[in-house]
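All remarks here apply to the structure that follows.
Complex shown without one protein chain; remaining protein chains in place.
Lettered A, B and C in written order, each chain numbered from 1.
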Amino acid sequence: MIANTLTVLLILTGLGFFAAGTAGLLRFPDVYSRLHALTKADNVGLGLVILGLMFQAGGLADVLKLLLIWALVLAAGTTAAHMVAQRTWTHGDFESDR
Amino acid sequence: MTLPGEAWLTSGVAGLIALSLLLAVLATVWPRQAHRIGIAGALAVNAWVLVLGAVFLNAGPEPMAAATRVALGSWEAPLGLMLHLDGLAMTLLALTAVVALATSLYSLGYVHDRIERRQFWPLWLWLWAGLNMLFVSGDAFNLYITLEVVSLTAVALVAFTGTAAAVSGAMRYLLVNLLGSLSFLMGVVLLFGEHGVLDLVLLEARAQVGPTERMAAVLMTAGLMLKAALFPVHVWLAPAHGSAPAPVSAVLSGLVVTGSFYLILRLWMGVFAPLATPAFGVLIGLLGVAALVWGSAQALRAGRLKSIVAYSTVAQFGYLLIAFPLMLVEPTAWRVVVFFAVVHALAKAAVFLAAGTLQHAAGHDRLVDLGDILRGRLRTVFALGLAGVSLMGLPFTGGFVAKYLLLEAGLGTVLAGSAIGVLWVIAIAGGGLLAAAYVLRMVAPAFHQGRIRRGEAVSAWMDWVPLGLALVAAAAGLSGTLVLYTLSLTPGAP
Amino acid sequence: MNLLLVVFDLALLAGLIGVAWRCLASTDLFRAVVLFITFGLLLALAWVRLEAPDIALAEAAIGAGITGALLLVTLERLRVIIAGRRSDRPDTVPPDPSGPGAALQALHDPPPEPRTRLPALTFALVVGSLLVTTLWHQPDAAGLEPVVDAHMDASGVDHPITAVLLNFRAYDTFLELAIVLVALLGAWSLGRHDRIPARPAPGPILPGTLRLLVPVAVVTGVYVLWAGSHQPGGAFQAGAILGAAGILLVLSRPRRMPPPPGTLLRLGLGAGVGLFLASGVYGLLAGHGFLGYPPGWDYPLIILIEVAATLSIALTLVALFIAGRPEGDDRP
Partner (left out) sequence: MSGLVETLAPGLLYPTGGAILFALGLYGLIRRHHLVLRILALNIMGSGVFMVLLGIAARGEGPPDPVAQALTLTGIVVAVSATAFALALVVRLARLTGNAIILPGPPDDDAPVDDISRLEHHAHTEAPEHIEPTARSGERR
């Protein structure tokens, strides 16, 4: 019961972060601020969702798998954000109003 | 009851597929020897098909209560996949073997560049294997897969010359093929949703007249018509077939198009048989007449030798469509239609190969400038003319027998009281005249006065193979009885 | 609860259709491709909802991942080609940007002419509504699930989809492998490969991440392959994951990699079909039917074929990404 409540609470909080990140992605004016909104919100959002799911996991293996997923997404997201930012730095901003 | 013949047949069919796949895989892994593998394989497959055909005919009508069905991996339908051999499939396997052997020998001379050869042969052997698999497939989804093997290899071979015209033709061909495949696949999915099986025999047993069958019939037929370039959707054919290398054009016009037609016939004689109504037949027949007229008109005004031949394919396939209303009135007429398709495939392949030789000698295939080469290369012109004569259906050729039988069937429908039958008779007879006109256009310059030139040297293969195949096409008239008997060994068909 | 699921289904379908529409209506090709990748990921979600985790895995790895990479590299190639032509031969650019040559404006497709809208719309609507009507008329349950279930004991594996793919309908799967190979042969016949028009971002981050990700991808691929015999996973998904790792390596080019020897490459590409066919021919000769397994040997043979197929698929996908044939292939 407690586990279920915790799961729901954590995932709802995570979803809040996702929503905020998406709003930032859509509303912020330039690439850097958008990346800022996206990565921060997504990393924490996904972390909270994963944390919530851990309370539903069947065993240690599942918990570890969930953690691995989070770590991999962190690494991939960081790299992608870095590359987008770097490209913007060297080649100029993407046209923002399309 | 199990005759020894039947055990031979089941292993023979599976063995044929295994052999053709083995050749393709070997050529893929070992491209430097691909042409040797291909030629040895072409001979082996022909020998195999010959033995298989002998066993098939020898097994005779008795085990023909049902078609020979081979369970792959010993899993019977509906769980597993079944191969399916009957008189129709056997005939087309034999046709494929003959045309493929001729094409392979011709390609020895035609594709002589070392690097080209390594690219050409694996693709060609996969195409051939795909055709063999198509003709014996007994499962709706497996048909989709084999169609894709055939399409992708055919498109790659069309693009093979690497020129803008060829690549553009190939691109168009690919889009049409993919659309046709998806349409076909959607039909298969609908049938699966309704009946829960994919095996064609089981589907046939469960088929009735309902919305699923109607929609599936429309989707699958439309998809195959796109691939076969049957009339309303023929536009892609000429650019693709006309700009491909000659052996590829021969295989496309002779075998690939026939393969799609074979499937339409199979489906309408099987799963969709309850849907065939006279009105439907008339509609298809009218499309056929339109194809005949349009294709012939284009062939009469095209400026390039290979374009003429490509457009004539559209016209000749009009004949096959005209056959549909005849089949509804006279059920056994389908055998004549298949016989016609066989003769057409042989003759058309011979014409394309001959055209390829002339093009090679001249360096181009513009008809107006081709007179000197035509006069200088009478052997090839003879092959062109002989195969052309078979196409137009002069007496004592395969084409004559086929068209005579078609006319007979058409007259039968007239006698049966169908007024529109008159149109079919006129179209069949008139189509022969139109064919005569465009065949004459191709060979006529050979009889004019003028300069004589042999042009670029050609290898012996390119010189003799078209003639050999043209002779086979002409002689097919003598084998009419054999082919029609083989076709009569198709259980479930009239 | 059911109502929630229906709402979820409707929202997902609306999203899929909306994204597909935006993709096909886009005049900017880059945007269309990004939307298509999004579409693939949403599809994977739909497959999970339809209790098809195998397909979801394949869709995410192949449909969205590999196809997306292929599309993006194609756009980049087109851009380079068209830009190169423009600077070489300025006269090839048609003066009228709204004319049929407007596709020369690199990755831009002008909006379609309005006069085709009505016939195309009518045609698509007719096809769509006929399909929907047909589907609504179909019976509720007709399928082969009971048949497959009854034969699972004899299949050699525990996962029904793997049993169907590698045993019951092995012929289809063999041809599927063949099609991947044939597509590559086709692409190779078009010419030699050129340099991949992509530049690794400078700096240590990308190579560092790759050093981390590629081994993980390899382990994941092997895990997915091994898992396939008893739970979702299998050769195609594993091959796609390994192929994706290979594509990452090719893209980042950490060092100049020597091209693989031609014969070895061909052998690797043909290993899947070759081993599958060899096993099939043995089955035919030993009397178990073409592509049949000797009793008791089904599990090891399936695993062996899957390993070879995974390797071949991964290699082929990387080669398809590079597109042209390697120079070594043309050596005498």
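Note that a contact is a pair of C-beta atoms (placed from the backbone, for glycine too) under 8 Å apart; a residue touches a chain by one contact, two chains touch by 3 or more.
Because the structure is predicted, anything quoted here is derived from the model rather than measured.
When the omitted chain is restored, the residue from B:A159, B:V257, B:L286 or B:A476 that touches it is B:A159.
Touch with the chain that is not drawn comes from one residue among B:W8, B:F56, B:W126 or B:F141, which is B:F141. Check C:A83, C:A150, C:V219 or C:A286 against the missing chain and you find that the one touching it is C:A83.
For subunit B, the list of residues touching the undisplayed chain reads 109-113, 115-116, 141, 145, 148, 152, 155-156, 159-172, 174-175, 178-179, 182, 185-186, 189-190, 192-193, 198, 235, 238-239, 242-243, 245-246, 302-304, 306-307, 310, 356, 359-360, 363-366, 456, 462.
Seen from subunit C, the chain kept out of the figure touches residues 2-3, 6, 9-10, 13, 16-17, 20-21, 23-26, 29, 32-33, 36, 39, 43, 46-47, 49-52, 54-55, 58-59, 62-63, 66-67, 70-71, 74-75, 77-85, 92, 100-101, 103-104, 109-110, 112, 116-117, 120-121, 123-125, 127-128, 131-132, 135-136, 138, 140-145, 148, 160-161, 163-165, 168-169, 172-173, 176, 179-180, 182-184, 186-187, 190-195, 197, 199, 234, 236, 317, 320-321, 323-324, 330.
The criterion applied here is as follows: only the chains that are shown with their structure count from here on.
Under the stated contact rule, the graph of chain-to-chain touches is a line, running from one end chain to the other without closing.
Looking at which of B-C and A-C shares more C-beta pairs in contact, the answer is the pair B-C.
Chain centres here are Cα averages; for subunit B and subunit C they lie 31 Å apart.
Partner subunit C is touched in their complex by these residues of subunit A: 72, 75-76, 78-79, 82-83, 86-87, 98.
Against subunit B, the residues of subunit C that register as touching in their complex are 130-131, 133-135, 137-139, 142-144, 147-148, 151, 167-172, 174-176, 178-179, 181-183, 185-186, 188-191, 266-267, 269-270, 273-274, 277, 280-281, 283-284, 288-293, 325, 329-330, 332. Residues 11, 14-15, 17-18, 21-22, 24-25, 28-31, 70-75, 78-81, 114-115, 118-120, 122-123, 126, 133, 141-142, 145-146, 148-149, 152-153, 155-157, 159-160, 162, 167, 186, 190, 193-197, 210-212, 214-215, 218 of subunit B touch subunit C in their complex.
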